[in-house]
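Removed from the display is one protein chain of the complex; every other protein chain stays in position.
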């Protein structure tokens, strides 16, 4: 006989119906495997921050710093010589800079999706990846912001983009999507930082308390002085930012409400940011750009590429830190399925664009699409199509999802494909627009290339710093989805999340 | 003898913790709290607390952001220095929409975070409970209920006995 809670307005019919309830058995993987307990989870995550930096970290940091210096070099070259060092020229006045901008912003969107949207959808599996994903968002926004900032040419006047009085007596032009980008990206960066920080407060308090406990015990043998010094640093550094959090029930109540609200706010925010980015293109009259489906298409594409990047980061991290019990096959499965789902939405948008380009009976629009596939940039189109449409379809197969090396390679393909998609959209419509005598060909210069590849280094530097100093996963949230956290009794075979 | 902050008691698992909180609520204590390293589902009701007031701050932030966005665009593009762009009217509710939207969200977010801090009376870097070793273990897996001395019903002996009755162990008095 199944157990259910009975409402007072029951009568015989309902009782008879409930008597028939006899659920079939369904095996679902727990979210934290191998029956770990709370202390194991706390230790696992905190020890990454508390122990000596591993060698691989130093090596990666060195490589990342070197790569990041390319961006520094490229930007220095750009500002000192002028925008002419980039490959932009008539007719293609938007090149790698905007492609890279959209690329990085898109990657950031997965982090917010995982933190905010999956929270609203009560998907408990998000807890082991959301902190790192949010960090990825913030660092991606930093990398993205470099491009619009520097592409203005006279960077020292970039503050004119904000509605601040200036000596020329003019204001920004608010009908421009580029101006909306300024507001959207700034808001996105700020709100992501706020959300990320708020999520970290309980975990910072855990690090603080553990440092205090160790200092009280004062058991520093051997190389004690440095370890003790680090603990004193930790105690103060984490304590300041933890704001005195003491894990009180009263506090959790307000915290949970604030968390839910921030999740509820971040969801329309993430939709709006990439929508406004898509407006950069869709508000124009160029064939291939002016399509009404751009907003949700760009958002779906952003989430698609973002999850690709999450997989690219999480799979090695899992192996390096031994996180197999926290980032389980179920997590990988779900991330692959989201890639598949959003990739399919992107596919739907491709179909709609193509069809309506023909249906609209506008010869320029039809030409734009045929030109994408068969014109001078056909190779970019092939890259885009194969990586975006065919690659994620492999995720239908369980065998593929369980092969982590293959998933990792495919996640890289996804990002390559999405970069090429933005390239194809931007450059082909500009290179071959209305007047054949104006057609041209765009090639990136060394400065373009250096600046772009350097941003991967910058991203890695920031991400490595995050890994070293801040808790990689939200300890409190992971505990919340474990069976031991359920106040209504410990169901032996209950799945990790309540919903 | 130093002043007492209150008494803390630990509980072995989440269901016991949850039901003990309900009993403390029913016994009529007002100045007490539960302490756990993760939010317990349904605990606010078990503690008899009303819904959080954070949404009020969010709403204030949101309304300010919306009006700010609207005023910025109207003032700058239609009033102070009207600009003709693309044949569009000097001001219409359509094109300022992205700006208004983003500022609404930005100020709501600040409102929410600020509201969370204000309703939680944070930052509060010192609290007497931090002096207790057992309390520090809450960050690991310890589940603690603390009843403060300033509660009207507090009595060092009776409250201690009550906590034992509802299943508390490792009962400790914390000095202020």
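A and B are the chain letters, set down in written order, and residue numbers restart from 1 in every chain.
We adopt the following convention: contacts are C-beta pairs under 8 Å (C-beta built on N, C-alpha and C of every residue); 3 or more make two chains touch, one makes a residue touch a chain.
In the analysis below, contacts and distances are computed from a predicted model.
**Student:** Which of the following is the UniProt-recorded protein name of the chain this complex doesn't show: "Quinol:cytochrome C oxidoreductase", "Electron transfer flavoprotein subunit beta", "Phosphoribosylformylglycinamidine synthase subunit PurS" or "biotin--[biotin carboxyl-carrier protein] ligase"?
**Tutor:** "Quinol:cytochrome C oxidoreductase"
**Student:** For the full complex, which residue in A:352, A:394 or A:484 touches the chain that was left out?
**Tutor:** A:352
**Student:** So which of A:14, A:35, A:53 or A:93 would be touching the chain we can't see?
**Tutor:** In the full complex, the listed residue that touches the missing chain is A:14.
**Student:** Touching the absent chain in the whole complex: find that residue among A:91, A:316 or A:341.
**Tutor:** A:341
**Student:** Among A:268, A:316 or A:375, which one touches the chain that has been omitted from the display?
**Tutor:** A:268
**Student:** Could you list which residues of chain B touch the chain missing from the display?
**Tutor:** 42, 51, 86-88, 94-95, 97
**Student:** To test your reading of the contact rule: which positions on chain A touch the chain that is missing from view?
**Tutor:** Touch set of chain A with respect to the missing chain: 2-11, 13-14, 16-18, 20-26, 28, 120-123, 175, 268, 271, 275, 279, 282-285, 290-296, 337, 340-341, 344, 348-349, 351-353, 356, 359-362, 396, 498-499.
Assume only the chains that are shown with their structure count from here on.
**Student:** Provide the residue numbers of chain A that touch chain B in the complex, in ascending order.
**Tutor:** Against chain B, the touching part of chain A is residues 37-39, 42, 163, 169-177, 179-180, 183-184, 186-187, 190-191, 194-195, 198, 202, 205-206, 209-210, 212-213, 216, 239-240, 243-258, 261-262, 265-266, 268-269, 272, 276, 279, 475-477, 479-480, 484-490, 498.
**Student:** Within the complex, which stretch of chain B touches chain A?
**Tutor:** Spelled out, the residues of chain B in touch with chain A are 13-15, 17-19, 21, 33-44, 46-47, 49, 51-55, 58, 72-73, 76-77, 80-81, 83, 85-86, 88, 95-96, 98-99, 101-103, 105-106, 108-110, 112-113, 115-117, 119-120, 122-127, 129-130, 133, 136-141.
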